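Notes follow the structure.
Removed from the display is one protein chain of the complex; every other protein chain stays in position.
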Amino acid sequence: MTILFDGIAYGMLLFILAVGLSVTMGLMNFINLAHGAFAMVGGYLTVVLMQRFDVPFLVCLPIAFAGTALLGAFLERTLYRPMYRKPHLDQVLFSIGLAFMAVASVDYFVGSQQQIMQLPEWLKGRTELGAGTPWELGMGHYRLFIIAVCAALTVGLQYVLSATRFGSRLRASVDDPRVAAGMGINVNVVFAMTFAVGSGLAGLGGALGAEVLGLDPTFPLKFMVYFLIVVAVGGTSSITGPLLAALLLGVADVAGKYYVPKLGAFIVYTLMLAILMWRPQGLFVRQGGK
Amino acid sequence: MANLQMPLLKKSAVQWWEPVLWLLAFSAPWAFPHHALIINEIAIVALFAVSLDLVLGYSGIVSLGHASFLGFGAYTAALFAKWIHPDPLLGLVVGTAAACVLGALCSATILRGSDLTRLMVTLGMALILFELANKFDGLTGGSDGLQGVVMGPVLGRFEFDLMGQVAASYSLAILLAIFFLARRLVHSPFGATLMAVRDNRLRAMAIGLPVSARLAVVYTIAAGIAGAAGALMAQTTGFASLDVFALERSADVMLMLVIGGVGWLYGGVVGAVVFKLMHDVISNITPQYWTFWMGLFLVVLVMVGRERLFKPWTWMGRS
Partner (left out) sequence: MNSSTVVLQTHGLVKRFGGITATDHVNLSINQGARHALIGPNGAGKTTLINLITGVLPQSEGRITLEGADITDLAPHQRVSRGLVRTFQINQLFSGMTPLETLVMVVSQHRGLGSRWWQALGQDKAVVERCGQLLEQFRLTDVMHQRTEQMPYGKRRLLEMAIALACEPRVLLLDEPVAGVPAGEREELLHTVSALPVDVSVVLIEHDMDLVFEFAKRITVLVNGAVLTEGTPAEIAQDPQVKAVYLGHGEGAHV
């Protein structure tokens, strides 16, 4: 049961990290392999604030979000926008290039060692339920916190998408950008905001995840594969798709590493391959979606 | 009407600079004996890049896992040499054949879905092979790599020497042979049908091309060639390790191809030379920051436009 719990925590974290990528792919049809770099930025921002400026952990989280979101908005406007029309190969090369630059810069300025995240006291510790029974559940408080925050964010995202005007503009733009533009929706603004929020969420995820996933300059490359899996399996036309995919991935990974440690990530990759063979458009795609 | 044949045939005719290039290449290991090792590396990596060009440049398949075949060929050849027979050419054939089989099996995975799906599927394949090689460490040596591969003499006469000159010449010879075959292929009607599939899959179907079958065939061939490169790698270094499956390999070779130009076979060769030399030079100056400059280069390259920066007459590989 603990494994399930840990898996869910991991999955929710992955979801928050990857949801921006999924929406960007669906909206702008842009393969952004530098997405992991935004997560890394959020993580490092948090670490630096906490270590150098003694900013409390909880305060760092919104700052990580906002800071990364600003960075995302800036880059979208300047670098990414001309890339939307380019073929996918170019987008892949471009974003890999950005990721490389980010990785190398962080390595240069901060060094390549793992960053240690000092959690506040009240987040450390564990609660054990039903010890000794098969339903034994050990809940790390931090993981509980992660689940709570991510769940809240998910609900918030779903609300924004379905009940606000921005949400409906976003959905219209995903469905058909030209028609949306023709209806008076400022597609550029929608793109910019979405990219910013997506990057911000990645940054937040990076900050949240630093303790669980580790934080060093190779973070973007190491985890990019996982984000891509979430997007490829979950599809780009909803947020429930990537959510379920992320949960599935999280649980599979944790369970796999626990029960069959030698195989490690093998299970995850094989699962992904099998799913993509069976449903090349992803598991949870609407009929007629992209 | 015969004058229509000429422009077509001219495209596939051997250009004046080609024999010169190859002559220079073959004399290099003997003229610069201390650089024979890197020449060998360049030849191998050029072969790998050429195989990716068939898939990416001529057929439009975006693959981030081409190293699967490189690695599979390498391990097969290494194991063959170690346990069955140390003859290099035999091992080369076995490695190539094994990679072909893997390619044929995997080709089913790249036929459907979007570019992203293909990216993931090819990447996933390489990662799976990595994990498998890691797991079966009794066979493969795991993270220590497969060591102690001792090769017999090439063609029964040329022993591999310590300087690497024989190795370099061997690799160059194989590169030339395969390159020549690939060249014929891309300038043939078959090659033209591949480009048609790349440019407009819908229309390709509408003129009667069995698209899936074509893609499967070219993927298998490219896999075999990559396997040959892997076999050469294992044979000339006497060693096979896990990083042959790593993402960096697949990414590096894609980079090389982009540098040299996608869609004209020499792009792989040129790109390999330029990349390796750049890597050598930059690594000696600032070892950690190779990544940064590579990244910057990529960003600038894409923003300026791949066509405009290099060879304007090259066709951009449309994914």
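Chains: A and B, in written order; residue numbering restarts at 1 for each.
The rule is simple: contacts are C-beta pairs under 8 Å (C-beta built on N, C-alpha and C of every residue); 3 or more make two chains touch, one makes a residue touch a chain.
Note that the coordinates shown come from a computational prediction; the quantities given were computed from them, not determined experimentally.
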Residue, one of B:S12, B:S27 or B:S283, that touches the chain absent here: B:S12
Among B:L111, B:L132, B:L176 or B:M205, the residue in touch with the chain that has been omitted: B:M205
Residue numbers in chain B that touch the chain omitted from display: 1-2, 4-5, 7-9, 11-12, 184-185, 187-193, 195-196, 198-200, 202-203, 205-211, 263, 315, 318
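Methods note: only the chains that are shown with their structure count from here on.
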Centroid spacing, where centroids are CA-atom means, of chain A and chain B in whole angstrom: 33
Chain A partner contacts - residues on chain B that touch it in the complex: 56, 62, 64, 108-109, 112-117, 119-121, 123-125, 127-128, 131-132, 134-135, 247, 251, 254-255, 258, 262, 288-289, 291-292, 294-299, 301-303, 306, 316-319
Chain B partner contacts - residues on chain A that touch it in the complex: 25, 31, 79, 82-83, 86-94, 96-105, 107-108, 221, 225, 228-229, 231-232, 262-266, 269-270, 272-273, 276-277, 280-282, 290
